[in-house]
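All protein chains but one are shown at their positions in the complex.
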Amino acid sequence: MEFWGVEVKPGEPLKVKPEVFRLIHISQAALGEIKDGKGPKCVPIHLKVGDKKYVIGTLSAEDRPQLMFDLVFEREFELSHDWKDGSIYFAGYIADDDSRYPFTLVYDMFTLITSSYSVLRIC
Amino acid sequence: MEFWGVEVKPGEPLKVKPEVFRLIHISQAALGEIKDGKGPKCVPIHLKVGDKKYVIGTLSAEDRPQLMFDLVFEREFELSHDWKDGSIYFAGYIADDDSRYPFTLVYDMFTLITSSYSVLRIC
Amino acid sequence: MEFWGVEVKPGEPLKVKPEVFRLIHISQAALGEIKDGKGPKCVPIHLKVGDKKYVIGTLSAEDRPQLMFDLVFEREFELSHDWKDGSIYFAGYIADDDSRYPFTLVYDMFTLITSSYSVLRIC
Amino acid sequence: MEFWGVEVKPGEPLKVKPEVFRLIHISQAALGEIKDGKGPKCVPIHLKVGDKKYVIGTLSAEDRPQLMFDLVFEREFELSHDWKDGSIYFAGYIADDDSRYPFTLVYDMFTLITSSYSVLRIC
Partner (left out) sequence: MEFWGVEVKPGEPLKVKPEVFRLIHISQAALGEIKDGKGPKCVPIHLKVGDKKYVIGTLSAEDRPQLMFDLVFEREFELSHDWKDGSIYFAGYIADDDSRYPFTLVYDMFTLITSSYSVLRIC
């Protein structure tokens, strides 16, 4: 596992594509720093996966400057938001795709057993 | 694992059925965008599993525009809500049913061992 | 894993007993629908395990109509609440008890190996 | 896994020591029942691990009567709080220490293999 984080700037939707056999887990979104006194009241966060669009939450400088998620992506997705004056930071982590695990383990053991054939010298 | 998300439109309860040996994990619900100025104050979210009905939370445009869950479904369920003017988006992920795992692993190893019989040539 | 949910009616504490080698994971509690205008302000939720009593949270129609947990039960427990006019819905999931896993795996492998004795015909 | 819960009474810090190879996972803290009308406004929760002290959150009867954690302890820790008129209930679960798992599995397999030597009668 490793840290994952992106900055989504105002008016710049960001496409993210996980590597093969890797999952991106988004844990949270947070408003960036407010520069000119007053922060935004209502910032919807948009997610696009394939041709489907979702609202996944709404940030607010006073009431909800950050927001937790428990979302997992194995394919390309696009993040965007409606705040014109600042960035939103998404963070989480990258993990191996567990659904590959049984196959990987068996494959590794097979490789090990056959490659260690001469070491074990069974019969 | 893979991303899962649905839009539940006003007045249209949505039935969802996980595939065999797959689990749907619902992580969150969020109000869709508010079109005509003022959002809803109190939107109960309903869940139906078999013949049993549950309230699993209440959304509110000002105070709780989104809501986290940690719910898992291995069989058909139905989602609905009481907001007349917009959609609610549910998101989460699909995972393999872990309870199958030990069986699967042993089965895979059995297959591997018997199929590699000639390679290993024990005795 | 499979969905788990119960309705706890007013004045009716509910005893729940997980099956052997199964765990009940409670993820949340939510106030049921409010019928006569105004919902309750302060509804403590009580948990009893063995002879010990705990308060695990307080619901409120306006501020906290639902509440997340991350609690696991391997033995009998009792849920109750102080709302006189409605039900509280608890939801979560049932999972296999992981602490059995290593034993189960080894046991399964032993069974597999001995039962496949004639197939492998070692010596 | 099994349920874990403690009551921390006013003015009585509580030391908790996990068993060997067992982890205590604290999922939440909740204010006990308020007896004389008005609950506390600000109750810091203190944690001591070794000689280090931490504040891990602040409860409040009106705004935050409960609070979620995701903390894990493999060694002794001490919980205390500043509420003079009531108890705080901590809850969560006890789990096996996963970091022992690979060793345990291999050890169990070794035991199994050597003890089943005569059953398998390899050569």
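Going by the order they are written in, the chains are A, B, C and D; count residues from 1 in each one.
Note that a residue touches a chain if its C-beta (ideal position, glycine included) is under 8 Å from a C-beta of that chain, and two chains touch if they have at least 3 such contacts.
Everything numeric in this text was worked out from a predicted model, so none of it was measured.
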item	value
In chain D, positions touching the absent partner	23, 44, 47, 49, 52, 54-58, 63-64, 67-75, 77, 97-99, 102-103, 105-106, 109-110, 113-114, 117, 122-123
Interface with the unshown chain - residue positions in chain A	1-3, 5, 7, 27-28, 30-33, 63, 65-66, 68, 70, 89, 91-93, 95-96, 101, 104-105, 108-109, 112, 116, 119-120, 122-123
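Convention: only the chains that are shown with their structure count from here on.
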item	value
Interchain centroid distance [CA atoms averaged], chain A/chain D, Å	29
Junction residues of chain D - those touching two or more other chains	123
